[in-house]
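For this view, one protein chain was removed and the others were kept in their places.
Here is chain A:
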Amino acid sequence: MLPIESFSIYIMFCVLVPLLGSFTLLFLFVFEKRIDLLERQKREIALERELQTALYNQLNQEIQPHFFFNTLNSILALARLDRKTELIRSIETLSKLLKFKYRTINNFIPIEDELTYVNYYLEIQKTRFRDRLHYEIQLDKHVNKAIIIPFLIQTLVENAFKHAFERHIGNAFLKINVLKIESSIHVSVWNNSFESTETSHSDGGLGLENIKKRLELLFPEDETSVQLRNEGGGTAVLAIFPFVIKSEKLEGEKVQ
């Protein structure tokens, strides 16, 4: 039988635990928003830092003399040939490309914006590569407004040019697929150059690592992944992240 001492402790416990429960609840009410805010700020700072790195990588990679002079030469050739419409279009596209690059400061953008930017880039590359370059973009109709980290597709496309098309002669095939599978977005960028994944890792590894980090920071609670693999006689990079509409993301942050 329980002695009086143990019984007293039992009663004390029974009487005091609701106090503990109510204090926990009170604490949550007072501090939950602040804790959320701190966590969000921490994540935003990290995300911004990664974005800066991505921007730096982008500028470093792309506004390289190689790309820039080739593009300028192509534009010059258009001017010499007096192909005015194409010339204007090329200069306009180059200007839009640079504008987008310098103006992007958000941690996430709609997929349609990212693809517009990718299209500018591909248009310029088309003036350089002409008939050698064939590309197709396949997009699920529901994913237009879904969010993506800026420069995700762009980095993958640029890697394809840098590591595949500019190194090898022959036709350059590029396929961009943006699909919604269950609750995730699958972005895959495929090119027809078959490279060992290890070589690609060492070269384009930094860009992929940055994408991986930024996806983890933007979707801390969900599963994200970036994989480089050889498939269909070429090389593909597949990035998977959750399907979130821009308004939902903004609303979610407001609620937090």
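Everything that follows uses one rule, which is that contacts are C-beta pairs under 8 Å (C-beta built on N, C-alpha and C of every residue); 3 or more make two chains touch, one makes a residue touch a chain; residues count from 1.
Rule of thumb we're sticking to: contacts and distances are computed from a predicted model.
Q: Out of "RND transporter", "Electron transfer DM13", "Sarcosine oxidase subunit delta" or "Na+/proline symporter", which one is the UniProt protein name for the chain not included here?
A: "Na+/proline symporter"
Q: May I ask which residue of A:73, A:95, A:183 or A:230 touches the chain that does not appear here?
A: A:183
Q: Hey, which of A:10, A:69 or A:194 is the one touching the hidden chain?
A: Touches the omitted chain: A:10.
Q: What chain A residues would touch the chain not displayed?
A: 1-2, 4, 7-8, 10-11, 13-15, 17-22, 24-25, 28-29, 32-33, 36, 183, 220-222, 252, 255-256
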